[in-house]
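One protein chain is absent from this view; the other protein chains keep their places.
After this line comes chain A, so read on.
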Amino acid sequence: MVSEATNTRKKSVLWDWLTTVDHKKIAILYLIAGTLFFVKAGLMAVLFRIQLIAPEMEFISGQTFNELVTMHGTLMLFLAVTPLFFAFANYVLPLQIGARDVAFPFVNALGFWLFLSGGILLSISWFFGGAPDAGWTSYVPLASREFGGIGIDFYVLGLQISGFGTLISAINFIVTIINMRAPGMTMMRLPLFCWTMLITSMLIVFAFTPLAAGLLLLMLDRVFDAQFFIPGEGGNVVLWQHIFWIFGHPEVYILVMPAFGIISEVVPAFSKKRLFGYTSMVFAVLIIGFLSFMVWMHHMFTVGVGPIANSVFAIATMTIAVPTGIKVFNWLFTMWGGKLRFTTAMHFAASFVPTFVLGGVTGVMLAMAPVDHLYHDTYFVVAHFHYIIVGGIVLGLLAGLFYWYPKMFGHKLNETLGIIFFWVFYIGFHLTFFIQHILGLIGMPRRVYTFLEGQGMDTMNFISTIGAFMMSVAIIILVINIIYSALKAERVTEKDPWDARTLEWSTNTPIPEYNFAQTPQVRSLDPLFYEKIHGNGEMKPAEPLDDIHMPNGSILPFIMSIGMFIGGFGFISFHMDLFISPYVLIAIGGITFFGGMAARSLQNDYGYNIEKETVESMEKELS
């Protein structure tokens, strides 16, 4: 390759991935890490579904059950779904807006490594006296020093560190979208995935701050014997619930919004129609984002905050159905009369719509405060949010995976295996969770590790577990598909294998490190499709071909994250018998972290230039 001639010396592969600041490589790091956590959390779910396959099973103990349930929820929400969406966002977002990279490449790498070190810190809790066991919500007093085990310290510090990573990545996305759009790409020509990522990032900025504050208070309580959440000492336990759900409700939308975006990209591409009601879609996303902050109390109807507060928040919650309905109808109208192609991605996108609606309908049922007293803490709630999270978010993720796979890895996934995967997964999902609505209505409580015989729950729990097995089989089919396609599938060399509409499909495959040799000139919504109709099918350049300035890689993000990890472990080890003092660990971690920051501030790193001739020869080689 010619590029290495300009790029000093050739690096080893491992060193390259540890130091990379290229958004495409960081995206793949996110994808791998997110998938690992996803599989891990899924296996935990299978384990506790086996425990619930029959009445009075003794497959795992109640303590292990609590730990598995807690870790399943925490891993799925914080360490699987968010990074998987960040993977797609990192890869696709700069391409869709016609940029060479995200706004702050170094910060982008730091965000990933912080997320990973927080995730690992959370995961090693199994080896130090047990995982967190107070539910993913970690309600006090169950999570206080008096009642909760050492695992909760790992929960607090692990989430705090990975939360930093998420927060700085989100800020990075906001700046990228606002400042780095190609000429002609106005806000109202932004692809919907970019819009949803912008709103998601805003939600992260406004929601992860309360979470960080809450976790800090809990840490002070647990590690330094403060009493924010200890009623006997003048604290207030309901305060934790408020702070947690002020974060926790927007978190649901942080997860589901990018899925909305992916569906809004996939559906038009495979319907060969522009997205119906683009403007209303944008405003629906904005309104959902705003409302998601004003409804946190609906998680706490049974706490006893009084009828007026319950009514206000019940009505606010139901209001969210209006913009969501707008979105659903827009997707339907996009498909209506379109030239539909049922690829695997379209299978996922099309099935997303009715499944998500089902989840939404039970959401409105739960939003009715008086009836919520019946549903509260039953499997009905479990069924509801899994219809949103699996039937909405995971289907969206898989649609995105099949859709963007050729751009990311240079070959398509096998379509036949993909469609088999889809049906096994989809049927397994409904088997697992539809029946849980009924289980909940007849009164099966959630988070309870076994149930008694003869209460009419035996068959339904059995079916639910079989469904969970089917979903695992489906994931195995996906893995086979990925390996099979990597070995056998034909390389995709054309730029646009799906006949799609947005800018990411106007780049060469594989994408060179600078993305666009010349920044494209955007003339419409769906710019690539506009050029196919009104131009020659190629984006017009907005600037002359010139030297391209790229940032240098850096090992500092990795080192700083190790510093955070050690420091975080130090705070946890206050209540452990280690051979080393916690103060020493905190000092080492702090010096590593702040030393990394200082090194970054003091070094003069101007990046490097890819010369015009190199760009020209690379472009010729690829096209």
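We adopt the following convention: contacts are C-beta pairs under 8 Å (C-beta built on N, C-alpha and C of every residue); 3 or more make two chains touch, one makes a residue touch a chain; residues count from 1.
Note that contacts and distances are computed from a predicted model.
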Report task. Among "Allophanate hydrolase family protein", "Dihydroorotate dehydrogenase", "Sugar ABC transporter permease" or "Cytochrome-c oxidase", find the name that the UniProt record gives to the complex chain excluded from display. Result -> "Cytochrome-c oxidase"
Query raised in the report: So which of A:Phe59, A:Phe106 or A:Phe293 would be touching the chain we can't see?
Result: A:Phe293
Query - Omitted-chain contact residue, chosen from A:Leu239, A:Leu340 or A:Ile562 - result: A:Leu239
Query raised in the report: For the full complex, which residue in A:Met202, A:Ile254 or A:Ala345 touches the chain that was left out?
Result: A:Met202
Query raised in the report: Contacts of chain A with the missing chain: which residues?
Result: 178, 202, 205-206, 236, 238-239, 242, 246, 290, 293-294, 297, 305, 309
